[in-house]
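The other protein chains are all here in position, but one chain of the complex has been omitted.
Showing subunit A:
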Amino acid sequence: MTVIYMDNAATSWPKPAEVSAAMIKTMEEAGGNAGRGGHRFAVAAGEILYQVRETVAAFFGSDDPFRVTFTANATESINLILKGYLKQGDHVLVSPLEHNAVMRPLQFLSQQNIQWSVLPAGKDGRINPALIEPMIRQNTRLFVICHESNVNGVIQPLHEISEIAHSYQIPVLADCSQSAGSIPIAIDCEGIDFLAFTGHKSLLGPVGTGGIVWGSHVDVNQIFPLKQGGTGSASDRYVQPDFLPDKFESGTLNTVGLAGLKAGIDWINRNQQNLVYLKKGELFREFLNEIRSIRRVHVFCAEKIENQGFVFSLTIDGIDNGFAAQWLDEEKGILSRVGLHCAPLAHRFLHSFPAGTIRFAASPFTTSQDFEACIEAVKILAENTTTLH
């Protein structure tokens, strides 16, 4: 049975062949420790990291490669901003569709009397910009916006939100875990101050890669680093360097993984015409419409198709989500993701808590045959809810 991988919102698969090739090449030819020492292997590793910085910066519309900070994933990036920027007594506004990568650190920070509230939104969790202003308090210091939901694929009106936030001098942290690589993002045009990304989803890189892109006006002096340690620079001192990129990058970076991330982004840049948001956009919409038309199937997606990313969820009346997902895997080779998707806030808001949903997410490698197979399989499930148990 061929595998139809529809769990690209968890991590994308397959990766372009260039990704693993770049990783092997880096391991074999640039095996030194970047920034540590001046021998050729160390310099080669440093040069690779610089190229990755250039590629990531350009991809998100930043012209300063040093405004890219590498982390292990979006979770670390978000932790860095929340813990490095917020202070005791601060208030944070979040979207109703936040992932636990945001909610758990915020819950932890509530011990320091840091409070959060949820921005008003439509039924699908898309924030209504007209209702934002009354939510802003004197001590509101940050907006956190999940750019594209990993539950229903709703894309938030980032630009409108950040305009309001900025008019109160409040910065915006955008969790671009799902959107980066599938929706074009220009950091300053969108009004993003802190752009958190992960490398292993739509950017098509390997796991263990991610980072922050800092908006061009952000003063990084106001952010404390999440960790301190060796950077290869200012080694005669115990104090942490205060300049980019070293300030936030203590410890040896994942040069091999980051070389793979660059190869993933290069692949996206070379294959613009194949990208999910262009060629696959139409296919995906048809797929979603077909699924929505199946009786007994409840789809969690954006109310307006123009606000829809490449992820959506569903439940089927009379059938357990876990059973359905297992049946899809075992009988049809379709790999979906069942449960709460690390996003209880989103599921509560969408009234799918605690049972969760079954999630489908496409990638540039998803074909029309894959979509058709999913439609057929969901139809079988929906039509046989009593007999399949």
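The definition used in the following text is that contacts are C-beta pairs under 8 Å (C-beta built on N, C-alpha and C of every residue); 3 or more make two chains touch, one makes a residue touch a chain; residues count from 1.
Just so it is clear, contacts and distances are computed from a predicted model.
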item	value
Among "ATP-binding cassette domain-containing protein", "Putative Se/S carrier protein-like domain-containing protein", "cytochrome-c oxidase" or "Electron transfer flavoprotein subunit alpha/FixB family protein", UniProt-listed name of the chain not shown	"Putative Se/S carrier protein-like domain-containing protein"
Option touching the unshown chain, where A:46, A:171 or A:191 are the choices	A:46
Chain not shown: contacting residue from A:55, A:149, A:202 or A:231	A:231
Listed residues A:244, A:375 or A:388, member touching the removed chain	A:244
Omitted-chain contact residue, chosen from A:37, A:84, A:120 or A:157	A:37
Subunit A, residues in touch with the chain not shown (by the definition above)	34-39, 42-43, 46-47, 49-50, 53, 64-66, 231-236, 241, 243-246
